[in-house]
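Not every chain is included here, but those present sit where they belong.
By written order: A and B. Residues from 1 in each chain.
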Amino acid sequence: MAKNVFLPILLSFFLLPFSSLALTQDFCVANLLLSQTPAGYQCKPAAIVTANDFYLSGAIRPTTIQPFNISFVPAYGSYFPGINGLQLAGVRIFLGVNGVVPLHSIPRANEIMFVVRGTLNVGFITSTSNVVYTKTLSQGDTFLFPQGLVRFCYNVGDTTAEVFGVFNNQNPGIQITDYALFGNILPAEVVAKVTYLSVADVKSLKRFFGPRTLGA
Amino acid sequence: MAKNVFLPILLSFFLLPFSSLALTQDFCVANLLLSQTPAGYQCKPAAIVTANDFYLSGAIRPTTIQPFNISFVPAYGSYFPGINGLQLAGVRIFLGVNGVVPLHSIPRANEIMFVVRGTLNVGFITSTSNVVYTKTLSQGDTFLFPQGLVRFCYNVGDTTAEVFGVFNNQNPGIQITDYALFGNILPAEVVAKVTYLSVADVKSLKRFFGPRTLGA
């Protein structure tokens, strides 16, 4: 009998994280099973951390996203538990010929982008004054994108391009303008009202971008 | 002769801020004449700060912006030098009947909005998953908008609506999606490429929004 009762107690203990022995922490590798906090995931006990928590293999080959002809591997979240609490995140992006990272913003981080190979056009647009800073980048070049501003990137070379982007936040977020505007459940009339596009155009764009269109 | 030479020296001294006597600072009221720093404006000497540096009159009446039928008074920057360094900024927005704060994002701050009077529809769209959180607000209501996500707000009542929004950054920025996309100098072909709109639509929208259209 007692055994039956103690089993769940022990399981409860097992489920509850005991990290009281790890009084010094050089890192806070994410325990993905527990609640997040405003500062990120709770930490795994240091005793079960291994070098693999700080490592992300380059062999991961993501599927290509159409119609953009791009693919990407995030170096954060469940892909990379060691990044938790380090105020950094990375992403590896592959752009096929004519590939486009469509207009988007990163809500919570600045970005530094390094060109591993290929040739790309990149740019961002400032707030208020709508000034464009744009540049053609080649292998080995580096470019900066300030936080929260719409930006873009497209392959202008004859081969696949590859970039590595790094953010100063472990969970930078990405908001692709087309999806945010036309891939949501807002009625076309509301989207039209707040974008000053025509309702017909919005409906058409919702058909193109929206898996969850409504009233179209 | 000496007088002529000393005058510019004295002027130089006057222009250079000497605040070495103000060893304790409870605030850092902006000196708008000097260079900014990553943390904001340099501080006026405390000895010349007055209560008016912390005060913004409600009597300021801004001009209405068309076609949106809205007007706003920023409570930061040159309007409000006392806000410098306080990690806060405010904005007072008036929306005429049918007025719309068009789809936009605030790149560097979260926002809390308080409805002073009137009735509005507000909402924001999440990153990645494009979920919409939307609500109809009345006098006395409060709503939250997380940093960097596209959001909107429009008057659904019969009278002018007024809201007071506050940000957790002294220089939050605002990027109005339509202006960022169609009010810049990028060729229509580039905007079309990164938004997947048609070149014809982009040219049409550039005519509507862009004071600085190019190649249209």
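Please note the rule applied: a residue touches a chain if its C-beta (ideal position, glycine included) is under 8 Å from a C-beta of that chain, and two chains touch if they have at least 3 such contacts.
Predicted model only: the values in this text are computed from it and were never measured.
Whole-complex copy count, one sequence throughout, 2 copies displayed: 6.
Keep this in mind: only the chains that are shown with their structure count from here on.
The distance from the centre of chain A to the centre of chain B, with each centre set as the mean of the Cα atoms, comes to 27 Å. Remark: chain A residues 67, 100, 102-103, 105-108, 121, 123, 125-128, 130-132, 134, 146-150, 152, 154, 173-175, 177-181, 183-186, 190, 193-197, 201, 205, 208-209, 212 touch chain B in the complex.
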